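My questions will all concern the structure given below.
Omission of a single protein chain aside, the complex is shown with its protein chains in their original locations.
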Amino acid sequence: MWKKQLIVIVTFLSGLYFFLEFAVPPTIPWKTTSGVVVSKPGDKQLQINRVRKTASATITEQTIVKRVPSGGGTPEPVPSDAVKPGDRVVITTETGREISGIVMPRSSPRRIFVGTLTPNSEQVSIDANMLIRRLRSGGSAEEVKLDALEIPQNTSGSLDWINVGPTTYLSSYLTKVTDFFIVLGAMAWGMGLLSLWLVHSSNIRKRRPEWYTSVFFFIAVGFGIIAGLGFGRTSPGVKYTWDWWTYQINDVVFWQMIRPMGSTIFSLLTFYLASAAYRSFKAKSREAILMMLSALIVMLGQISLHMWITSASTWLLYIVNTAAIRGMMFGMMLGGIAVGLRMWLSLERGAFFDREL
Amino acid sequence: MRDLLIKLQTVDRRWVYLAIAVACAIPFIAEAIGKPINLSVYPSRETQGVFDTINNIPRDANGNPTKVVLIDSTWDAGSMGENEGQAEAIIDHLFRERIPFIVTCIGNEKAPQFVNGVIERFTQDTIVDGKVVRKAKYPGRVYGKDWVNLGFSVPWGWQSIQQIMKDIHVQYKADYQGTPLEEIPLMQRVRNADDIYMIFAVTYSPSEDWVSFAHGIYGTPVAFGCAGIQSTTTYRFIPSGQMVGMLVSVRGSAEYDALLYPDDRSQRVNKGTQLIVPLAFGHLVIIFAIIMGNIGYFAARRRRS
Partner (left out) sequence: MDHANTQILIATFAVIAIILYKIFSARAGKNIYIRRIAGLNEIDEAVGRATEMGQPMLFHPGMLDFTQIGTLAALGVLGHVAKMGAKMGNRLIFVTQIPALVPVAEDIIRQAYVSEGRPELFNSEDVRFPAAASDQLALASIDIMHREKTASHFFFGGYDYTSLLLTEPGQHTGAIQIAGTDAYFQVPFFIASCDYTVICEELYAASAYLTREPTMLGSLIGQDYGKIVVLIIIILGTLAITIGPDTLSYFDLFIGGPYK
């Protein structure tokens, strides 16, 4: 019983942590300063300038976007989705209008907002609990250290747009939480091995029917462990050390046992697939006929028989199939939220979150 | 006559199995007796997309690629029929263009050995009983400079992907042989998403988290090499621009091989090119079986009515 309780608690807490980590911003919103870095007045200080929006440009195929390098210079053409907030750009629109300024964070590859530096600047002192997040192209942010920030000599070129503020501490534990689950996962594997060990040893002790197959389990485990020790010694020029024989066993286990056996199990599918298709693909109704025809076209398309068949199969896969899968995806994701909520509210009956059945 | 037709509906499944086995064996027998069967290949949009993306890698003034390609190879014996050719085709292309690449195997402890087998076929001669049966295509490529195999990493889904894109040195401390990453020349200049040009995830069913956590956040081009069955669920990422392309099953690798060597058929030694003919024969048998089954079904229905 306690095992179940433990699993329930761990699952609940991990779910809660990952949800909060996703939903809560990495820095406290009302204490966060957002803008371009213009200088570094002190050792632990940054001067951040606000940017005021002045214009926006719709990006089409005819639009030319040029980026001024850091520190100033001649603008160089770049793809519209490669510019990041803080870049100084010169955009020539479809109509020939020229717009220049600093890219704003809400820009997308379809529309770029630009602005100019305002005299309104702020000095932020960087403490140990402050998080500096530099915006990247596409609008996501990356965490940077104070020393890693390159501050240009002047503001005539591209700059870095950062959000700086006190951390909410959630994201900083992400690696540790992940590590915890890795350890937990390893423990589960150990539990599995232990459970198999108990089952098979009791089989042998009690001389159950076909107990000798259980002996093979122990032989296989021993072989597997030795093969694991010899892993990673396949590179050329390997020295013949005292443990070279583990490498030999690894070779045998991998290439002479796991490989043919794994492939054999997988290839059983071919036969099962053929017999299942033969048995179930019958033109019983209009829908079944439609499904059978599309299956035939896609199957023929897979083997490149003729250009026409390939294009028909491509159309089915790209258009019809995509529509169906997306529809299912939306349903499943919303269903996932509903199941999660039911679990959290302890409404789910019959599953392990429920106390009584 | 009608009885015979009706019987077509209930042929013992073992006959179907036999037909499949024979059909798949014919091309191999034909090759063994020196009369190989060849099929023409029409590269599809998804295969062309991967090929073009790799060709367009940014290069510096000396023509050396400025970034690396990351291959997440998690296939093993089970799906090697489909995935081995895909990994082989991409690695062939990368070696030919001298594009350095990193191999990771997130979540499958058996995978590093299998992908190593493919890479070694390109860099070392294949020797059986002291005789060279296959000469190495690219003998000059060096481990640590042209490629790195980082090996297995614990199966913790999207968190691993997120960490690789943020800082690969946190996710991996050493490569699969235990050499610390700082000592590997290639890894000294690869740190995070900025140094990775493209991601190619190859396995039976690649994790869709690559699309959300690599392309979604960093805009890194993502391509998949996947099994034919699984491909139907990932086609949706190609028209939306979230994936640059995909190698679908054996067909994908055969098409890629054809793109690599458009004129010289003798150069096409990829697994995919070898397997596309048996695959075609197998498909034809299944189609034939479905048609037979339907003839039997209609004969039975007519009798009933």
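Per-chain residue numbering starts at 1, and chain names A and B are given in the order in which the chains are listed.
Methods note: a contact is a pair of C-beta atoms (placed from the backbone, for glycine too) under 8 Å apart; a residue touches a chain by one contact, two chains touch by 3 or more.
Note that the structure is predicted; figures quoted are calculated from it, not measured.
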item: Among A:R110, A:R205 or A:K284, the residue in touch with the chain that has been omitted; value: A:R110
item: Residues in chain B touching the chain absent from view; value: 13, 78-79, 162, 204-205, 212-213, 215-217, 219, 227, 229-230, 232-233, 241
item: Missing-chain contacts mapped onto chain A; value: 1, 3-4, 7, 11, 14-15, 21-26, 58-60, 106, 108-111, 138-141, 171, 188-189, 191-192, 195-196, 199, 262, 265-266, 268-269, 272-273, 275-277, 279-281, 325, 328, 330-332, 334-343, 345, 347-352, 354, 356-357
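Everything that follows uses one rule, which is that only the chains that are shown with their structure count from here on.
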item: Mean-CA-position distance for chain B and chain A (Å); value: 20
item: Chain A-facing residues of chain B, complex; value: 11, 13, 16-17, 19-21, 24, 39-42, 44-45, 76-81, 110, 112-114, 116-117, 120, 124, 143, 151, 154-156, 159, 163, 166, 170, 176-178, 192, 217-219, 228, 231-233, 235-236, 238-239, 248-249, 251, 254-255, 276, 279-280, 282-287, 289-290, 292-294, 297-298
item: Residues of chain A defined as touching chain B within the complex; value: 81, 136-138, 140, 142-143, 174-175, 178, 181-182, 185-186, 231-236, 254-255, 258-263, 265-267, 270-271, 273-275, 277-279, 281-284, 292, 296, 299-300, 302-305, 307, 310, 314, 317-318, 321-322, 325-326, 329
